[in-house]
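One chain of protein is taken out of this complex; the other chains stay put.
We call the chains A, B, C, D and E, going by the order they appear; numbering starts again at 1 in every chain.
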Amino acid sequence: MSTRLLWINPAGIDSFNQPIEEYIESDKNSRIEVDVVSMPRGPHHLEYQYYCALAVPDILHRIKQAEKQGYDGAIIGGFYDLALREAREITTDFVVTAPAESCMHIATTLGDSFSIIVGRKRWIAVMEENVVKYGFRSRLASFKAIGIGVLDFQVDREKTLRKLLTAARQALEKDLADTIILGCTIEFGFFRELQKELRVPVIDPVLAPLKYAEFLIELKDRFRWTHSKALRYQTPSAKEIRDWDLANQYSFEKNLWESE
Amino acid sequence: MSTRLLWINPAGIDSFNQPIEEYIESDKNSRIEVDVVSMPRGPHHLEYQYYCALAVPDILHRIKQAEKQGYDGAIIGGFYDLALREAREITTDFVVTAPAESCMHIATTLGDSFSIIVGRKRWIAVMEENVVKYGFRSRLASFKAIGIGVLDFQVDREKTLRKLLTAARQALEKDLADTIILGCTIEFGFFRELQKELRVPVIDPVLAPLKYAEFLIELKDRFRWTHSKALRYQTPSAKEIRDWDLANQYSFEKNLWESE
Amino acid sequence: MSTRLLWINPAGIDSFNQPIEEYIESDKNSRIEVDVVSMPRGPHHLEYQYYCALAVPDILHRIKQAEKQGYDGAIIGGFYDLALREAREITTDFVVTAPAESCMHIATTLGDSFSIIVGRKRWIAVMEENVVKYGFRSRLASFKAIGIGVLDFQVDREKTLRKLLTAARQALEKDLADTIILGCTIEFGFFRELQKELRVPVIDPVLAPLKYAEFLIELKDRFRWTHSKALRYQTPSAKEIRDWDLANQYSFEKNLWESE
Amino acid sequence: MSTRLLWINPAGIDSFNQPIEEYIESDKNSRIEVDVVSMPRGPHHLEYQYYCALAVPDILHRIKQAEKQGYDGAIIGGFYDLALREAREITTDFVVTAPAESCMHIATTLGDSFSIIVGRKRWIAVMEENVVKYGFRSRLASFKAIGIGVLDFQVDREKTLRKLLTAARQALEKDLADTIILGCTIEFGFFRELQKELRVPVIDPVLAPLKYAEFLIELKDRFRWTHSKALRYQTPSAKEIRDWDLANQYSFEKNLWESE
Amino acid sequence: MSTRLLWINPAGIDSFNQPIEEYIESDKNSRIEVDVVSMPRGPHHLEYQYYCALAVPDILHRIKQAEKQGYDGAIIGGFYDLALREAREITTDFVVTAPAESCMHIATTLGDSFSIIVGRKRWIAVMEENVVKYGFRSRLASFKAIGIGVLDFQVDREKTLRKLLTAARQALEKDLADTIILGCTIEFGFFRELQKELRVPVIDPVLAPLKYAEFLIELKDRFRWTHSKALRYQTPSAKEIRDWDLANQYSFEKNLWESE
Partner (left out) sequence: MSTRLLWINPAGIDSFNQPIEEYIESDKNSRIEVDVVSMPRGPHHLEYQYYCALAVPDILHRIKQAEKQGYDGAIIGGFYDLALREAREITTDFVVTAPAESCMHIATTLGDSFSIIVGRKRWIAVMEENVVKYGFRSRLASFKAIGIGVLDFQVDREKTLRKLLTAARQALEKDLADTIILGCTIEFGFFRELQKELRVPVIDPVLAPLKYAEFLIELKDRFRWTHSKALRYQTPSAKEIRDWDLANQYSFEKNLWESE
């Protein structure tokens, strides 16, 4: 039986689904099928915490559904890694990855200290909290913001590339980073050119969580190493969810939590 | 014109509304009106991250509505401080407080190091992340779990009190805490007895955010010191929200974001 | 009975007493009386640790006297927060606040990261130790020094304002602060203009500890939440002080420690 | 062309070569060949820093040779991760992994905080330095020592298993770990029984670096993400090595550094 | 010309002067003269911050006097290291040491992690702040309190020794310290017996700052390495002190600050 992954674009627009599906296609493990979906409703970008909060419940239900449908795991786009920890709570023997976590694990293995190039200064505070959570604060050289919003990264690729290059060079020379992370999912497709120019690893926020998911699936399938259910990721009780009638209240499918 | 605060019980049950309203009544500033509401839908307790995720959007819309209705601020119950930061993002000149943040600011002023007494071990990981975020990790003596769920704290008050007392004593003697924080909103109503017995400050998770809100309102009204809108708490654009038709999609009132 | 606070200018000059009394007047809680005093002897500014050391015993005795006189609390001026912790040790059911602690509690509630604008580079080392002690190191964006001594802040207000503005702008733009703290008591009276210009909260080092004292008095009066006497702030024994004849030796009033 | 990995037992005994080769056999990726070698000379265990120091040059030359022979990467056994960083310095487009680094990246993805179960207390100081280096100090719940030396882990498997189980249980209950790492390569072969009993992920120090190597090879082959050569891992110049006649001096093959 | 050091017992009793003078005698460098003095007034022990605050100005003036008298340096007793930093501020080309700083520099050179054995739990909070200031927090295994006050350490030597031994053993076995610091000056005279029994370095709080002072004098005399006057330790201006008439106000000798 083949292995199936669900890539979730967490925003309520489908315009990046096909580009990401194609982008992934040639680089995914050939034994793995990846379906790309976006949310049927919701903000078009998630640059605000409010937008993230709106999006999270739908993402979680989509993931719960994917688990029921027999997917082996899901990748949640968006460099805030939103819903990542909640998703691990509600699933069992199911892999969930997200860009920031994956990129940082890879970057700290390949280099000594990394810089993250983001769109706007305003994103940094929340993202830095994730750096701290994951444990990599001492490995972070700097954040660099290039003044571009999520929806504009792919509009003028020349301009984006030029700005990424400038920011990365500063990070390498002034901040003594030796590895670059592209800190927005929609910064996909630039890493090869940057890498060639900069001659350091430039970690792509789409390919990193894809490969990290494949890696975690390998660990799960062979060794049953999956998210620990001992403390933080313990799953809520299906009975409570049924008793409280949450399916009706939040309009999700009744059977989503049934066989739990 | 009087000052009005909204206390939000973030769960989908109203059984704590009246007890908390009465509890607050005698201790609130007499010039301030406090209304207590709970959520019209949702989990009955928020001991899981999934439950929190479900509750947050409704809390945020309730807060946005309160801002429109002329409230001066809101207090969000629940020691995870859920929706606190998002609420600051979507409001302007409006005070928002929550138990953990308020209790820790007070405890670190009154003592050298504090212990937080929670219900279950499983809560600690997420709560400790907040301790780190707020900056108080070096002031934390310990977490203590007494093995009681949110909905049971008020069921057998004798038993709860006894367990709180035992845990607090250990914290003071072994972990060298000199201040105790009760780490669950539903641990309200015990602090006076504990304090008398232990002879150290025991910070109550209902009264602390109430008083902290009154304090912040004073700062706002006199000095216009309110949440900084420079970076993290910048408010999303009402135009985007309208253009994307979020009100329809998420069934909130159309005018919630209108005059922004 | 009314509530009384004592504002202590810790230097041996009285030239700031009236300005600070007037400055406070309109912004203090109307139910609270605030008396402003300075020290009868001592250095005219406290920019050196030696000067601080000279001033501390007199400040402590003045506070002990205030406690006897029925004051509810004291505010000690000076951004080094000198004598703050000692004052909590020698008093019981008495509020003590100081600028740095108060400003940082407020700033970390209102924003994500703060910068402190001080007079001279030389102050930073000692002040940063307080940032670490209070727990806020991870929330500090930067210190900025504008090259002005304590006694000169109010001499050429135009110049001071201009320099504060320049430093604050750099902090916001380069260091990603979203909140500004004015790091010297004598920087009072500038925050409103700065705030209007910068559009972020600018925390005033006189009003912050005043309001924080009012807040702590509220907590003390309602809940008996006062400085923990369990460990660090345990009060020395009046008997020892009498036996060793400290009153005579240090020329303080005999009855200062009597009814303890 | 097939992918080849070299497993290096860093001690000067070959008694673990066959057991590890067999242990790996069924769990390695089928497209990858893994050869297991030990050192032709050297201490029989590496429980002292002196022994490590003796072993490192030979390990590095073996790795350099492996790179020349067309291997894609090497795994260095031993939970001190000795020679790991030096090996990355001397190789290019070549993967190097080691147990501690691999186990911690996996454990911090699967759980909230991990405990490492080692043989002797004396190992902990050096190993904790690696925890800090890698960035995972805030995720470490505890070290536990079970009082068994490297060469004895496999002698009485019943006893070892019993002691591992006891230590792990304490870690989960008292230290609030939710994931266990077996902190010695020769603790291989116990994780399945432990995991079944404990119901949390128990990370095996042989399989973790094997899988991590496979993962890094995938990243290298597809995206050319390899150790950054910008700063720390820059390779020394072959010319210097030739000019100084190091091959003769240290008895390694002359051509080891030739085509560099 | 001989080298002269002043040992300052910071309390207002002279009962420890002779014992410490004798204790030092045989272990000081033979080319160095050490005079031991105590304060002419003040508390008999310094277990409270208030007592410390009273003592500091006299200590500083005594040190300033010593500098004038041609001493090469001073050692300030008391494990709080009180007045240490202020003393460096007011002196130039003059060595000042204190027990905690000296003991920790030595302990972190000789071992991996140290425990400090103090008299009372209440001391720990302030002492730990010094550990943090000096930079050694990550090297601290634990504090242990044995429940004895400063003035009682030498009363029943058998009992003190027994308690020190018990505490040290726990530190070595449970907290994984490998070095012990005796955390009170009046714990002098026990280290040899403890060391013999425990077989780890036990750092004595009288001999450590003595030897550290000799070491710093050597650095000063040969290389002119003395306290940096660039920032924190810059000396206040003699002119200001004269202008403000501080000598009269605080009853110190007029010429103390004259030739500065």
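A few notes on this one:
We adopt the following convention: a residue touches a chain if its C-beta (ideal position, glycine included) is under 8 Å from a C-beta of that chain, and two chains touch if they have at least 3 such contacts.
From a predicted model like this one, the values you see are computed outputs, not experimental measurements.
Listed by label, the shown chains that the missing chain touches in the whole complex are A, C, D, E.
In the complete complex, the residue from E:Arg62, E:Lys121, E:Lys163 or E:His227 that touches the missing chain is E:His227. The missing chain, though absent from the display, is touched by one residue of E:Asp27, E:Asp156 or E:Glu253; that residue is E:Asp27. Among D:Gln49, D:Gln69, D:Thr166 or D:Asn255, the one in contact with the hidden chain is D:Gln49.
Along chain A, the points of touch with the absent chain fall at residues 112-113, 138, 176, 178. For chain D, the residues touching the chain absent from view are 12, 41-44, 47-54, 56-57, 60, 83, 85-86, 89-90, 121-122, 124-126, 129, 132-133, 231-232, 234-236, 240-241, 244, 246, 249-250. In the full complex, the hidden chain is touched by chain C at residues 121, 124-125, 132.
As a working rule, only the chains that are shown with their structure count from here on.
The fewest steps needed to get from chain B to chain E, moving only between touching chains, is 1. Superposition on CA atoms relates chain D and chain E by a rotation of 120 degrees, given as a multiple of 5.
With touch defined as above, residues shared between interfaces to two or more other chains in chain A number as follows: 121, 124-125, 132, 231-232.
Taken as a graph of touching chains, this assembly fits none of the simple shapes: it is neither a line, a ring, a star nor a complete graph. Under the contact rule defined at the top, the touching pairs of chains are A-B, A-C, A-D, B-C, B-D, B-E, C-E, D-E.
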